[in-house]
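Working notes for the structure below.
Of the protein chains in this complex, one is absent; all others appear in place.
For chain A:
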């Protein structure tokens, strides 16, 4: 699971009002190179929640993203784009879990695939 995906997911258990961001419990992290696509990154930048991304990438051992929401102008900097690209698309959570911030329910991540299915009593 890439951090882009993490930034899009929340816990949708019945009754949970604040299911985002999910906490990451990492057991196995891998890095896979992905070809950089600046247009795609610029499109995605506007749609992301910045702070959760910074926090998630720190949990995954990458702390080079700026703390505060950067200005759109940084997207012209190659150096920033590289880091942003790396955090968003190249770091994978292979094994671990995503934890609902409100209930503590763990959504397992196995072979890189988060299992977001709810149990019968959570629907």
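We adopt the following convention: contacts are C-beta pairs under 8 Å (C-beta built on N, C-alpha and C of every residue); 3 or more make two chains touch, one makes a residue touch a chain; residues count from 1.
The working rule: contacts and distances are computed from a predicted model.
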Quiz item: One chain is missing here; what is its name in UniProt, given the choices "tRNA (guanine(10)-N(2))-methyltransferase", "Eukaryotic translation initiation factor 3 subunit L", "Calcium and integrin-binding protein 1" or "GPI transamidase component PIG-T"?
Solution: "tRNA (guanine(10)-N(2))-methyltransferase"
Exercise. Check each of A:37, A:63 or A:77 against the chain that is not shown and name the one that touches it.
Key: A:37
Quiz item: Of the residues in chain A, which ones touch the absent chain?
Solution: 1-2, 4-5, 7-12, 19-21, 32, 34-35, 37, 39-40, 43-44, 47, 49, 89, 106, 108, 110-121, 123
